[in-house]
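Removed: one protein chain of the complex. Kept in place: all other protein chains.
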Amino acid sequence: MPSLDDATRGRILFGGDYNPEQWPEETWAEDVRLMKRAGVSSVTLGVFSWATIEPRPGAREFGWLDRLMELMDSNGIGVVLATPTASPPPWLGARHPETLPRDEDGRVVWWGSRQHFCPSSPVYRGYAAALTEDLAARYADHPALRMWHINNEYCTHCWCDATARHFRVWLRDRYGDLATLNEAWGTAFWSQRYDSWEEIIPPRRAQYMRNPGQALDFRRFTSDALLECYLAERDIVRRHSPRTPVTTNFMPLWIGQDAWAWAEHEDAVSVDVYPDPRDPQGGQLNALVGDMTRSQAKGPWMVMEQAAGAVNWRGVNHPKPYGLNRLWSLQSVARGADAICYFQWRASRQGAEKFHSGMVPHAGEEGRVFRETVRIGAELVLLGPEVAGTQVPAEIAVLHDWDSWWADQQDGRLSAHLDHAELVQAWHRALWESNLPTAFARPDHDLSGYRLVVLPHLYLLDDAAIENLTGYVAGGGTLVCGFLTGIADRDDRVREGGMDARLRALLGIGTLHEWWPLEPDESVACDGFRGRLWSEELELSTGEAVASYRDGELAGLPAVVRNGRAWYVSTLPDPAELRALLARIAGEAGAAPTVAGAPEGVEAVRRGGLLFLLNHGRATVTVPLPGRHHELLEDRPVAGAVELARFGVAVLRPLPE
Amino acid sequence: MPSLDDATRGRILFGGDYNPEQWPEETWAEDVRLMKRAGVSSVTLGVFSWATIEPRPGAREFGWLDRLMELMDSNGIGVVLATPTASPPPWLGARHPETLPRDEDGRVVWWGSRQHFCPSSPVYRGYAAALTEDLAARYADHPALRMWHINNEYCTHCWCDATARHFRVWLRDRYGDLATLNEAWGTAFWSQRYDSWEEIIPPRRAQYMRNPGQALDFRRFTSDALLECYLAERDIVRRHSPRTPVTTNFMPLWIGQDAWAWAEHEDAVSVDVYPDPRDPQGGQLNALVGDMTRSQAKGPWMVMEQAAGAVNWRGVNHPKPYGLNRLWSLQSVARGADAICYFQWRASRQGAEKFHSGMVPHAGEEGRVFRETVRIGAELVLLGPEVAGTQVPAEIAVLHDWDSWWADQQDGRLSAHLDHAELVQAWHRALWESNLPTAFARPDHDLSGYRLVVLPHLYLLDDAAIENLTGYVAGGGTLVCGFLTGIADRDDRVREGGMDARLRALLGIGTLHEWWPLEPDESVACDGFRGRLWSEELELSTGEAVASYRDGELAGLPAVVRNGRAWYVSTLPDPAELRALLARIAGEAGAAPTVAGAPEGVEAVRRGGLLFLLNHGRATVTVPLPGRHHELLEDRPVAGAVELARFGVAVLRPLPE
Partner (left out) sequence: MPSLDDATRGRILFGGDYNPEQWPEETWAEDVRLMKRAGVSSVTLGVFSWATIEPRPGAREFGWLDRLMELMDSNGIGVVLATPTASPPPWLGARHPETLPRDEDGRVVWWGSRQHFCPSSPVYRGYAAALTEDLAARYADHPALRMWHINNEYCTHCWCDATARHFRVWLRDRYGDLATLNEAWGTAFWSQRYDSWEEIIPPRRAQYMRNPGQALDFRRFTSDALLECYLAERDIVRRHSPRTPVTTNFMPLWIGQDAWAWAEHEDAVSVDVYPDPRDPQGGQLNALVGDMTRSQAKGPWMVMEQAAGAVNWRGVNHPKPYGLNRLWSLQSVARGADAICYFQWRASRQGAEKFHSGMVPHAGEEGRVFRETVRIGAELVLLGPEVAGTQVPAEIAVLHDWDSWWADQQDGRLSAHLDHAELVQAWHRALWESNLPTAFARPDHDLSGYRLVVLPHLYLLDDAAIENLTGYVAGGGTLVCGFLTGIADRDDRVREGGMDARLRALLGIGTLHEWWPLEPDESVACDGFRGRLWSEELELSTGEAVASYRDGELAGLPAVVRNGRAWYVSTLPDPAELRALLARIAGEAGAAPTVAGAPEGVEAVRRGGLLFLLNHGRATVTVPLPGRHHELLEDRPVAGAVELARFGVAVLRPLPE
């Protein structure tokens, strides 16, 4: 099987989405000049080119793309070639209205934007396959081709009748017979028993809360239906060029797509990452995406898209202050990225994203943003041979799982204010701020290599996952669980006792009397910290109350429980206290921070023998660093300490004493 | 006619919705054991059993229900048997899409939840009647049967074409000819004159505000259309078992259903009541629902549903702290309830309501909630013979009327921040906090038995109501009116002068110059209090300004007006001041509090010769109580004072001196 290495060839890819069809051909030469000035080594072509290549059904206009592939190749720039199937031309919807999605209210989703296709539509799939076939046949052997990029940010949901038929096929595969489905969905409640497959529909607009089993399976189905679309196109390009790696770009922490499952089917895993430049946790979010994507990729991964400056889809779209683009780009490299790419090369002058930044801004070559582009490009050329293909070690795993997320975010929950992604981010933040290197894993993965496993919030755990966790602790591992762990089984059925009995035994909990969710603006005092979002009325068996509630109805009851190497945290401690708690537990488990005593806001990561120090703050700081190092970016020796300016980065190779 | 007494048979019913079809039959035996432990005397079966009984059109699966009826009977547990017509099986919508409701935007409301039927659909009505017929025939004479429960929380609204046809029939009945309808709706405005009945539709999505007459009549029609559904099923079960009482469960203070009108057609009146355990006014809301339901029932009534702990449909769903379930249950008994029932017996492990509490929680028999269930059951067994069937006296009536509510909540009002239910609650609260026993009445009811009539906010008063009120005052009664009283006639036509002339004469108001609504966060100073929500520019005739506005544009103008025994309050005083005002007026009218000098938060109610004292606070309090009493729950004598712990209740029988 090919891999990302086949595309990077020992370098870090630098570049971005390139949409030359928006520009006259005379601009292309100018683009090449600027790309070379910026050290661009890779461009992604074709993402939104369907209507340009196939302006009417069956037509093929490849001439412009031939010229571009040639232009890139002759200038030493590799091409990530996209199947342009994410945005069908207007003619597809106009001639085949059944390819248009319908939302859960039955409203047609029209063309005029992008992603207006029903993933279950055979007509859409047919046109997409035919185009992919011809594209692959034409460019499979082109010397510029480095990688295939299938579609773009798969995210379409549809509730139409074709989807209903497809959903029934998926359900038949899953359940075999209706009795099993009725049992899994609990259709005895509210008289929802299905008597024939034809009665089953996607969870459409209803009078009140919808069946959670149906809703959960529709989430699973939709991820799988999109995966089918991906696989169909992947198989075509793979047939034509079996040695060229294939990817599709994820949106990180996005609920619609089970990235663990998808990553299994990719040669290279890529992601689009857009933290808000104003978000104080933006740097941590970038680290989290790196850790998660690297874990899904099981090694080096790609930043397929990020913004050189502002995006244009927030309420207020802030540019990146000088240095922040570089900081986050090098942070991604530190956390395993072998490709730093952008949407897009040149800011568009027209269309819906004309206020989304580009590597070349509206201000052009003289613009401040392009100066930073040039700087980053040069540094990646420098770092490439040092890091490309290397690993990022981690002794701690954070568990995350889409099934649980899907089951968790339904109607009729005890609190509408629990956000799965926010909880994962809160726990990862505690580790990140302590410079504790972290991977992500799914609860059924082999965890034996980790000293500590952190489970922020997995409401649904199937039997295999529970056995895996108890086995992990039995084997000497340390496990910390957040609240609402293991409440539901695979079918979202509440476990007897409100929490799985095996987990209760593991955590030393006898009876879980009641859940006590908190209001969004509420907190509860505990020994040594304040908890938010949640609390629980617990009666312990073998567990020990490490901290108890101090006020409210639960005063005196356990808040944090320890049962040997298994911990349970029944509320969400404030950030500093959660950090202290996890640092303590990690220490006991033998997991050490990358660098001890780094000033606040300084991130330290090791990759492939190098130590990256990254200053996320605006003040200059000094990082004490025992021994002698060589700093690569400025090519200078360092001893005892490193000074980092605002948004400063040092990449250090340890020197012998 | 049968009555609630035929079901209670001298006891207080205790139990809840029981959905055994969700559980394997081995759980049924366990249920019976726990029911007996808890003193359960009544279960409601069948509410959501349509698909279980009729898994496909015309099928009948009664075996499981036969076994359950038998199981209940053999264990001395009575059955409230529901017609399962609230939640049709998937096959009904799949085979007869015309039975599915459409919302006012034309969107289909699909199956997958519950209540997905158009009440005007002949097909739905036909299937519902056939099933009701067979159910009634089978169980009419079963010894376990205590009561019929028709459908569940009738609340479906529909704007489809079948509804349009039905609406026209209803309108023909009401108006006879189109000219009368055009006059009633004021269709001369905005060119809305109807030239044929076929042009009339439900008030669907429109460009701007819709005709208020059409909207008001559609509210009336929908309540009546649902009532037709109820009556059709009631008539069937009554034919089979003329001596078994029939009920359907109301949602209290719910705008969609004119409970005054419906109660006329029920043998027993039942209600579902779910105050938020966190709401500081939760206890008062429970009292209000009791007072209102008792008034509709003209005597004892049923709590058909309440929650033993948390519900699962709020943003944050708080459990009930220990003692609160008992407090509110005994409060309902004090205010006339002869049945304390729950949704539901055993918390579901699947389905949309799996996080709604049950009498048996997820934690099972060991759970804290079940302990409170057992305690309540035992106390109800004790109290039953003392109170079942007895009355709750009241000298004060609060007026409430759905017609007025409907007319009040339309588009194009002077303030969108007036909430009819909140205003009713604000005025009831003032009386409740003073322990002034209160009934509810409609403005056209016989009021002669009351010393004081309180009219919080009846924007619409027809001529009969106005004559009734003026006659009441002429006959010696005392009347207090809140703002916006009697503005509109039966057709929502503004009365000449902006307020009915007869009312202005009664209240001593000459000219109502202008309404001055206040912003939600605004208040206006008056003599001795602050007013909120509203103010008015009044010129008095014979009335006396008891309090005047003190700031703003109305400074110096009357705020509270008295004209003999008739009072008008043109703003909403803050709670303490409204309480003081009503206490003063009640005192002058000769209406005395149940107990004088009770500490704040202590409710005192008399029922059937007993005095209930209920502590809604978390601190222990002492209630001075002249004379000697016997306390029934703890079976002990009490003299001079009673101590009540947090959420404590005392039930006292006066002893001769």
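Observations
Just so it is clear, A and B label the chains in written order, and each chain counts residues from 1 on its own.
Please note the rule applied: contacts are C-beta pairs under 8 Å (C-beta built on N, C-alpha and C of every residue); 3 or more make two chains touch, one makes a residue touch a chain.
What you see is a predicted model; the values in this text were computed from it and never measured.
Of A:A188, A:V369, A:A488 or A:A604, it is A:V369 that touches the chain left out of the display. Checked against the full complex, the candidates A:G351, A:P575, A:G590 or A:P626 give a single residue touching the omitted chain, namely A:G351. When the omitted chain is restored, the residue from B:D527, B:E553 or B:E643 that touches it is B:E553.
Screening B:G78, B:P517, B:P558 or B:G648 against the full complex identifies B:P517 as the residue touching the chain left out.
Residues 19, 21-22, 48-52, 55-56, 84, 87-91, 94, 101, 103, 107-116, 156, 278, 309-310, 312-313, 315-319, 321, 347-356, 361-364, 366-369 are the ones on subunit A that touch the missing chain. By the touch rule set out above, subunit B reaches the unshown chain at residues 105-106, 185-196, 198-201, 203-214, 411-417, 491-494, 496-498, 511-520, 537, 553.
Throughout what follows, only the chains that are shown with their structure count from here on.
If you average the Cα atoms of subunit A and of subunit B, the two centres end up 49 Å apart.
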